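With one protein chain held back, the other chains of the complex are shown just where they sit.
And then subunit A:
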């Protein structure tokens, strides 16, 4: 049913490449403004509710539990690190979608309508001027061309649609948003929070700000505390393109959505110096088509977007589309989330919880809030964590013995525990990059991407600080059996890739201007993670959504003014 017919419409007002969290927003905004919009997705279709096959499965319905089979792990050495049989169908097959790791790099991908918005972590945090000014203050990367005041109302706008539950904390460096009622902290988390704040009043512990609904919202939700989000939520308890933006876009009557459509190139009109459309491979028929439009939004995800730009060569752009600066593909970032601590507590043995809250807590950034601090690294991290009682899964390893008493222990709640880890900023290093491999192709004859990424001294020093401060905070709060750690996770593991087509004021050193518009090709906008000029330490999706909505408004006005 998806095969593109030769005689069908090939011209639209707008084309959006990619249907993940930012592409879904672009499609919805453009459709709502009345533009006939073509949304292209390289993978299969996933319809809200209908295509969540595991959503109602019980633990005993999985033949191997949530273990991936050996055969599966060998076939998918990267993706199997993050999926389980419960959500495997939302991840690509590594064999069919190869890439080259110059250094170990986990590129986790979901090629389907909705992309990784189906499986995302759902944390929603605003950036602040501490982040937007960071590059200019310490001289790393280039300055952001925008400040908090430029995106503030767009954060309001997207939060009001997404539905973000959270608590106001009046922090300048982590601005409050339009929140639904927060989820609640449990007793061990409150205890830890009080202790953290008592020893250092600049630190607080708050509930995660999360795109899970604590009340019905735009005919979705509320969240029913199943904590099975990554299988797709049949109750619409959390925000995804599938549950939210795509249905809203479709409701306008302006949306055409085409799965199984790989965009290989952006096409340049050499006379007007504008993009005229995109070239697409239909992955069912293997035929190649061109689609035309007045404006194009590229939201293929950070690494894939860079790949499309680099693959779009012309006389005007011999090094890739819009790549006068040579920065396309460079400055790849990912948060690190390797360091932290865990421990157990003797308190509250008579207390428990009901339901499975789909999030933990957050200790917002407290390092380097002022310029006079010196911890041996610049920028900062926030700490995400979770308090819960140890259950059978932990006890099968830690409880002694076997038999009746062992069974009794295994099936009753164990001591309270907290696990927490730092999500840390990664600096934009020019040498962390993605390029097209000159020789290797994928099964569609497209160049494979070669990723070269590593964390460096600043990130590693920060990890040590996270490990120490996390252990210290647990110790002060009376935790026992504390273990601190730095996991050795390769880049990409946090699934926050960013920066390969960065925004900036100067076309010589950046790819996009302050409206996410390619400096040299005004009718192309890029609003996925590739636009990020620095990574900050906040989970980035909310910022992609806000920047997308903002760019759509600008693109629409410019189109109306006849400037595009």
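Side notes on the structure shown:
Methods note: a residue touches a chain if its C-beta (ideal position, glycine included) is under 8 Å from a C-beta of that chain, and two chains touch if they have at least 3 such contacts; residues count from 1.
Quick note on the criterion: contacts and distances are computed from a predicted model.
Entry comment: the absent subunit's protein name, as recorded by UniProt, is "Twin-arginine translocation pathway signal protein", drawn from "ABC-type multidrug transport system ATPase subunit", "ATP-binding cassette domain-containing protein", "Twin-arginine translocation pathway signal protein" or "ABC transporter permease". Annotation: of A:50, A:102, A:156 or A:184, A:184 touches the absent chain (contact as defined above). Touching the chain that is not shown, out of A:101, A:197 or A:225: A:225 (per the contact rule at the top). Among A:137, A:407 or A:560, the one in contact with the hidden chain is A:407. One chain of the complex is left out; on subunit A, the residues touching it are 56, 58-60, 62-65, 67-71, 183-187, 214, 222, 224-227, 349-357, 388-389, 391-393, 395-398, 400-404, 406-408, 410-413, 481-484.
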